[in-house]
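Handing you a structure now.
Part of the complex only, each chain left as placed.
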Amino acid sequence: MSRINLDQANTCIAATFAKGAELGLKPLSAAVVDAGGHMIAFQRQDGASFGRMQIAQGKAAGALALGVSSRKVADMAVERPWFVGALAASASHAVIPAAGGVIVVDQSGAVIGAVGVTGDTSDNDEIAALAGILAAGLRPQD
Amino acid sequence: MSRINLDQANTCIAATFAKGAELGLKPLSAAVVDAGGHMIAFQRQDGASFGRMQIAQGKAAGALALGVSSRKVADMAVERPWFVGALAASASHAVIPAAGGVIVVDQSGAVIGAVGVTGDTSDNDEIAALAGILAAGLRPQD
């Protein structure tokens, strides 16, 4: 498996939203992108505000741009806000420094895409993203 | 009904892809956006190239930006390319002048969103978009 297919992406988003319902989270939005940061699938739940696609994709693609989870991008932003701000201004896709963006790898550890979730707290967004990844039979990067 | 909900958007995309399969079309990508042109749901079928989200959303949001289908935006582009080019450069969302972007209205005729499809010929993209809209119990603008 060298890529995330559409069935896996849809399963991932459905499971992300199921986890959100289970935990009583606010309306979520979830993006699944390929290894280049390009969208495979996106859904925004009823009641979510209109800027959520950019945030969800920006968590996922920003993680991929730097090769770490968006939680770590957020850590970088605390330590060096100017660096992350400058990167966000120059990257090919949005870079959103907040937890909820998780890289997906194949069996060999090679990057095959990422998932980004937004809508509740960043910690809860990440929990929902991880639930989605696992439900789709995919593997988050350590 | 004053908006497209996520269930309708997902039903629309599934029916769009079913129509594509029925007609033997190339891999399709479909975007469903709200009345502001913001994404509710998007899916890119396996094998579709990575720039398809911008095209699908640009057909849908471009139609909304001008209040007519993207088929008519394409007609405008033939007659007045400078006008459509300038609009594309200044609009809040992409404006893609090619058939396949269809505005969705409620029972009173008020605009509630749009659907954009890309991947095959523009004519076939539009056929698939209309099939999706009707399958979701929605109504295309005349």
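Letters A and B name the chains as they come in the text, with residue numbers starting at 1 for each one.
Note that in this section a residue touches a chain if its C-beta (ideal position, glycine included) is under 8 Å from a C-beta of that chain, and two chains touch if they have at least 3 such contacts.
Because the structure is a prediction, the values reported are computed rather than measured.
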item: Overall number of sequence copies in the complex as this file defines it, 2 displayed; value: 4
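Please note the rule applied: only the chains that are shown with their structure count from here on.
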item: CA centroid of subunit A to CA centroid of subunit B, Å; value: 25
item: Of subunit B, residues touching subunit A in the complex; value: 5-6, 9-10, 34, 36, 38-46, 50-51, 53
